[in-house]
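Moving on to chain A:
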Amino acid sequence: MANGFEPTATAPGTALLTVDQLSAGYGKIRALHGISLTVQAAQIVCVLGANGAGKTTLMRALSGLLPVSEGTACFDGQSIANVPTETLVRRGIVHVPQGRMVFAQLSVRENLVLGGFTRPAREVREHIDHVLDYFPRLKERIGSRAGTLSGGEQQMLAIARGLLAKPRLLMLDEPSMGVAPIMKDSIFAALREIRDRERLTLLIVEQDADIALDIADEGYVIETGRVVMQGLASALAGNEDIRRAYLGG
Partner candidate 1 sequence: MSVIEQHQSPALSAAAGAAPLLSLSGVRMEFGGIVAVNDVSFDVMPGTVHALIGPNGAGKTTTLNCISRFYTPQQGRMLLRTASGVHDLLAHKAHQIARLGVARTFQNLELFSDLTVFDNVLIARSQAMQATLAEVLLRLPRQRREERQEHARTEQILQTLGLSAHAHSVVRDLPYGTQKLVELARAMALEPTLMLLDEPAAGMNNREIEQLGQTLKQLQQATGATLLLIEHSMPLVMTISDMITVMHNGAFLAQGTPREIESHPAVIEAYLGGGKSGKRI
Partner candidate 2 sequence: FENKAQGISANEIVLGSSQPMTGTLAYMGKAVDEGIRTYFDIVNQQGGVHGRTIKLITYDDELKPAKSVANAKLLVERDKVLGMIGNIGHATNISAYSYSSTKGVPTIGALSISDLTSSPPREMLYVLPSPQSTETAAYIDYAVQELKAKKIAMLYQNDGWGKPAYDIAVKQLDSHGMQLVEAQSFERFATDLTSQVFKLKESQPDVVVVYALGQEAVQFFRAAEKLGWTPTVFGAGGLNDPKFVELLGNTPSQLYVASYYDAVEGDNPAIQSFFEHYKKLYPNSAPSSTALMGYSAAAVAVEALERAGPEPSREKVIAALNGMTEFDQKIGPAITFQALDAGPYSRRGQTGIALMQLKDQKFTPLGSGYIDPVQR
């Protein structure tokens, strides 16, 4: 396909990611205490929670950066607990980490090329142009080294790099951090568009509950490593009590 995307095998409505009673942590410190969640194919699920709740930890555990101590996590019917990150990327799980982690010494283009490391090089080359359409700012700086980009530009690069892996499940940890309002809106719009068009599945951790619940189908609220609330995004957004108790504002 011209844009580099191919339809995924999983039909809508089937669970792509199933997490059951998952626990993980740092050394002896446990940060997650039995988290369960389900993400349907082509769904957008957002995870909300105060700072320190364990959102980042959850993503790290799912992408193989942290060992899972208990519970199960299945992706497309296969277990992903304690599977090396690089294997998971090949299976289609891509994690855009909090704090961007762009390769500062490499150029924007090189960063993007590495985003598609697991894919045929030629395909990636075409795909880069396509993804850059969403981020005109990056296009202007394609030859610059990523370390010289502004904070928001780096965030865009991190997201673009994630997209270039052509994931089936894209996990974004606070994708809007440091991004200007107008850009934030357009990134989320783009994500939704890609989901609709390419049937990309998204698991998003986001601090801005309003915008997250706006694009999400379903939402989870976690607190100190446990799920305290879950439901349709619209329901969560509409419930004043929940807003006051967990989401602020």
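Candidate entries met the following condition: all candidates are chains of the complex that A comes from, given by their letters.
Definition applied: contacts are C-beta pairs under 8 Å (C-beta built on N, C-alpha and C of every residue); 3 or more make two chains touch, one makes a residue touch a chain; residues count from 1.
All values reported here derive from a predicted model rather than from experimental measurement.
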{"item": "Direct contact with chain A in this complex, candidates 1 or 2", "value": "1"}
{"item": "In the complex with candidate 1, residue positions of chain A that touch it", "value": "26, 29, 48-53, 56, 98-99, 137, 144, 148-153, 155-156, 174, 176-186, 207-211, 214, 247-249"}
